[in-house]
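For this depiction, one protein chain was excluded, whereas all remaining protein chains were kept in their positions.
Letters are used for the chains, namely A, B and C, taken in the order the chains are written, and counting of residues starts over at 1 for each.
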Amino acid sequence: MSDDALFDFLHSEIVNYVLERNQSQNKDAKDEDLSNIEYIGFSTGYRMIERLTKEMPRFKDELETMKFICTDFWSAIYKKQIDNLRTNHQGVYVLQDNAFKFLTRLSSGKQYLEVAPRYVSFTCGIIRGSLANLNINCLVTAEVQNMPSCKFHIQVQRT
Amino acid sequence: MNGTIDIGLVVDRRPLITCAGELEVFSSIEDNLAQALPQDSCEWRRSMGRPIRNVHIGANFTPYSSKALPKGTQWDLIRQPLFHIYWTECTDVDIYKSTLRDDIDGWLKELNAKDITDWLVVVVENYDGKRTNKLLPRTTVLDKIRADFAPKQGDRCISVINPGKLESRSADSWRGLVSRIRHLLLVSYAKAVARLEDYVRQQRERRNEIGWNFMQYFQLQEELAQVLEMLGLNDEALVQYDELDALLSQFVANGITSECVNWLGEFQKPLERWHGLKLGPSSLSKTPSILELRAYLYAKQAQMLLLTNKVWEMASRCLPFLHTCTRELAILEIKAPPGAVACWLFLASMEVLQTCDKFNHADEVEEYSLHTACLWEYASQKLKYLGDLCGLMPGGEPTSDQLHTVVGLSAGMGDNPGPANSPSPTDKLKSALIHQDVFNKTYLELAELAMGTYKHIGRLRSARLVGREVASFYMSLGQHQKSAAFLGDLLRTFEQDGWQELAAQTHLELAECYKKAGDVGKLIRSCASVSSAHEIDNIIRWTYFDEMTRHAESLDKSLAVPFENIVKIVSVNVLNDENVIMLDTKVHVELVLESNLPRELVCEKVDMSLEAVENKETSKSNEKYCKGRSLSSKDLKPRDPMLQRLKIQRNLDYKQDKQLASAGIVSKFTELRRKDSTQQVCSSEFAHALEANKLPLRLSPGLNVIRLSKLADETGKFYLGQVALHVGKLAFVSATLPHRLAIEVKEEKPTLQLNKRTPTLISGVEQLMNIILTVGSHPIDPKSTIKLTSSRGLSFQIGADRPLATTLEFEVGAKPAYSSSRYALRVLADMLGKEHHVTVAAPWAAKPTAVTLNFTPPLTAAWRLHSARHRKWVQVSLTGQCEQGLTVREAKLDVAGVCEVDGKNASSSHLIPNGMTFSFMWELLIKPGADSPTIKAEFSVSYKLDEDSEERPYRYFFDINDYQTLYLLDADVEPAKGSEFCRVGAVCQLRLAIAQTRASRERSLMYEVLAEQSVWAVCGRTAGVVGFDGSELERPQTVALDVMPLASGHLPLPLVRISKYIPAEAGNDKHGKGDTHPRLEPFSPGQVYNASKGKQIHVITPVSDGHPT
Amino acid sequence: MVIMSRSTSKFDTKKVNSELVTLTYGALVAQMVKDLENTDDVSKQLERLGYNMGIRLIEDFLAKTNTGRCFDLKDTADKIQTAFKMYLGVQPNVSNWSAAGDEFSFILDSNPLTDLVELPDDLKSLKYCNLICGAIRGALEMVQLDVQSWIVQDQLKGDQNTEIRVKFIRRLEDAMPAGEE
């Protein structure tokens, strides 16, 4: 596929599909239920990572894995790297993408902030799925303050 | 003379040094020299950029003989004298010139002839006393020798002070000599080694040529190895042996492909000896068998490894090595008596293990345990094999052939006795092959060691698998319990890792084991598991199924077997519409089971336990669990948390100013833990349980839908607990269901209500009330009666006809559940009390309950006495109390004939609305002056609430006392003399006139002027006492007081009050003690008539011209 | 810690992209199957999704290839063929023209959308790659071509190759907006 237009369109169709379905089941619109978008991302990521890590040496540790997610993995999917990765070295990682692909299309600033969550859920899923398959059990959430910048919070579950 | 580290060195590879010249000189220092040489290490520089190594080199000395001289370029120089020393102690130059020089010259010529360049001339100097005082000669012999023979290489000539004498001075020169020899020797030795290496290389190149022979080559390269070993380069020596190892393997692997490798044929002769490895010092026979060759090679490698402290590597190389050997035996098709190879392998592994123990350093145990574990296992396997072969296995008896085999094998092992306290592997094996019990002991010992070591290094699975072998061994030993224990562990491991097929197999073995052990309970259990394992062949499954059912019948006490894989709960559904179920109604549950049993199972009973929920739990769990109406397989099988769907929601954060600060997503999901699937069985007991509707239940293979139900006969909250299938005394019991499905059983008690029909109850009137009886969740016994008891003054009755009573009983009668019926209760309360009680006793209520009824009278009355001089009036006013106004008529006032009464408005009838007051007036026609006995007055009136209700009387009783007028009081205000008007601010006169109308006991009374302050100012006294002697009645006493009006207009006169005045002294006749103060006593309303009431005086404003008054 | 931005991936982005779409699409279909109990509904939904994508893809396509209007159906077929190459990275053959020339097929011998898919038995009737049909319909509607498109052969059903049929219905008026079906 020469370019990722198809992926973009597919992604926004997924968002539409899930939201329409929510409506049809009249879930409350206030705190939108994005579970299904996230899960579609999850199973995509879970399978994707199986393919991507085929040729790769074994990861040394969690941090190395995260770095991989931020660099090679991210640029494979979003054609750019995560701009900033922070961690407290206790299983919390914050990935910041200053121009997150699915938000760049929305006009930046605050006006579309309310709909932003729809466009980050899939990616949260991708991250969670990939890490899950790499045996890092975690919770992934996202926060958008001013678009198109987005922060992804990864919380590793130590159990 | 021997080197330092020659353990097991077969050939002494130390270089030979020849000694020429004055040998006696040499012999005096030979020993010192031989020892000194290897003491210090010396740098060995080699060609081809190989690393510089520090080596120790020793030497053997032989007298010089020209015939023994080798050619300086021979490849095997290593075996020849390769360094040559000329010794002399001549110090006299003249003697040197005369004889010595020629001798040395000859020696050197011979060396050169063989182009040998490695030589040294040593001049030993002996100092003794007589020489010391002499001056040293200008040139010494040494100088001469140098000049003559070694003008360029000065280091070829050296002088040394004889160490035998004067140690101190000689030490340095001695050290010099030794290191010189060491150095030069090494240089020449290095050359020799290099040549040898070249030669070896050449030989290897020719390895594919016809006639090339491995053994020859072997010896050649080993020589190199030995040299390196001698130099203490064990690692490099090892490399040589490894190369040989690899080369041999290569050849054998390729097999005899061409005649170039005919030499391999040498090895193909049948095996005669299987001595094991013979670790440690060993030598190789000229024509070794492949095993011997291999053994020797390994022994050598082992030795090098031990010398370099690599015990673990020796161990690690062992198993692969043994595998290679067996494989090569196979490839070379070497014939060997049965068991021979096994013996050899056993011995080999045991020897290695023993050596490991010997060299066991605490810090290395870990490392080599990694490799010994599998060796122990291997040894045990080999032994077991031999046991089978020689009929040593438990339960068996060796046949004569087998005994023969044993003899043969023992012979082939050779003798290798160990010290008494620790028998050698050979000893062990021999006795094991002879005595069955020793065999058993040894085998179990080895297996235990294998398991132990495996566990130690954390290879649990491997340990368990050894355990499997052991289990079967114990089986044949008839020790089924032990066997079962091992199999149990094995099974657990398989199940933990989820290896169903292996688990199934183990169940099979366990079943056999329990059968032998006669443990019916466990046997049934494993039969069930086997027969429900799809991995196992159907015929087998059937037989075990039958076995199970057969034994189930013979059970004498009940047995519970967990569901596990035998039966699976697919889904559970509560069929009732609500989770709240009324007492005495049926709970219906649909249960879908999947039976993995191969045949139909007939269950006499199927039930599902109900677990009562502790209240504290319900409070919180209500929300969480009880919503669920059904469990599906999804809920039942533990999900992989890694694949969980999460609840993801949008999350918007607003600032104070309601502006959207950030938007994101959050997960409402909290724990990602894996919920433990293992639940204890038979925890709940089946006291309250749902039961299958159709029994016996035929549980067929595959899916089964089962309807369970139970009459809810106890209130409370229950979880659906466990499922149990009963087959005779055998019960298959499921794990406890996740506490998601709860049923709540409730009951509703009947109730009895007593309801007013009207907002207020009125006493004195019969009214209707409602008794409402509501039957609860289950009907009441029709015979049961309800009893009402009333408090005093209250009476009631059901039904119009029967008379009112104070107690009342009535039967409930047949009433369906939840029906409610209404009874009309007539009530009548007298007017005495406002509050009345009804006590209700119902059979379902523990104790009777009292209901309070508040009644209000229909109307209230009040009375007043009015006077005019001597005439008297009574006013009775009625106030209505019921919302619908009541009508009154026939008001009567009965004064008990004290006097006549004249009703003013009594005759007519009146409507008195609620809260309104209506008054009746009567004049008491009494004679003035007559005394006034108390009048017992009774007011009566008849009222009715509305037209159709009949009239009832209302009575009101009151007493009238002191109603005769005793005093007439009058007052007037007059302007001061000379003015005809009262003016504001001008003093006027208040004239009081008090007249006594009849003689009375009171002699004196007091008057008080109670003037309105804002209107009147009383000047001077405001009160006084007037006395009456009772002589002249009706003649008033007058008093004048000064008062001043403060306002203009028609003013009411100041109010004057008179009271009885009882002087102080006059008191004692009343009470016993004297009264020091005078007292006032008020008159009762009727006794004083004040005529000035209502009088007014016109007061005008003061005159404008201030003319005095 | 901060990462220096090196935006070249060690992966073959083309390949990754194609796999990403394939997997994402798969996940979506799986979700739909979970949501809608009826398989035909899923197929319909997929077609609708494809349609929505089609009406957006066409702009992207025209912009990138800066081609104009299609003259005739043949031309259209060729353009779609390039679109296939462009978006799915596979070049289908255009064939099986109907006599009337108003119907033709795309024949794909491999289809990235389905290459890694195996339909479970209970979904044999699922038209997994109906998305494509929808996309074609949607895209053409934007250039005023009303067509039908459906799957004739499907590798997922064990056919040799996947054949997608396109049937020309009518030319739409320019005025007519592209609305939902």
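Here is the rule we go by: contacts are C-beta pairs under 8 Å (C-beta built on N, C-alpha and C of every residue); 3 or more make two chains touch, one makes a residue touch a chain.
Just so it is clear, contacts and distances are computed from a predicted model.
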Undepicted complex member, UniProt protein name, chosen from "Exoribonuclease phosphorolytic domain-containing protein", "S1 motif domain-containing protein", "Trafficking protein particle complex subunit 2-like protein" or "Anterior pharynx defective 1":
"Trafficking protein particle complex subunit 2-like protein"
Shown chains contacted by the missing chain are A, B, C
Touching the left-out chain: which of C:37, C:72 or C:118?
C:118
If the hidden chain were put back, which of B:88, B:188, B:303 or B:462 would touch it?
B:462
Sole contact to the chain not displayed, among B:184, B:319 or B:842:
B:319
With the missing chain put back, one of B:76, B:501, B:714 or B:902 would touch it. Which one?
B:501
Of the listed residues A:15, A:34 or A:49, which contacts the missing chain in the full complex?
A:49
Those residues of chain B which, in the complete complex, touch the missing chain:
253, 319-320, 323, 326-327, 330, 370, 374, 454, 457-462, 465, 494, 497-499, 501-502, 505, 640, 642-643
Chain A positions in touch with the non-displayed chain are 43, 46-47, 49-51, 53-54, 56-60, 133-135
The missing chain sits against chain C at residues 19, 22-23, 26-27, 29-30, 116-120, 123
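Rule of thumb we're sticking to: only the chains that are shown with their structure count from here on.
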Larger contact count among A-B and A-C belongs to A-C
Gap in Å, rounded to a whole number, between the CA centres of chain B and chain A:
32
So the centre of each chain is just the mean of its C-alpha atoms; given that, what is the distance between chain A and chain C in Å?
26
Using the touch rule from the top of the page, what residues of chain A touch 2 or more other chains?
39, 42
Okay, in this complex, where on chain A does chain C touch?
1-7, 9-11, 13-14, 16-18, 21, 36, 39-44, 47-48, 51-52, 67, 70-72, 75-77, 79-87
The answer for chain C against chain A in the complex is residues 1-3, 5-11, 13-14, 16-21, 23-28, 30-32, 35, 45, 49, 52-53, 56-57, 60, 64, 85-89, 112
Using the touch definition from the top, list the residues of chain A that touch chain B in their complex.
31-35, 37-39, 42, 46, 110, 113-114, 116-118, 120-121, 124, 128, 132-133, 135, 137-139, 141-145, 151, 157, 159
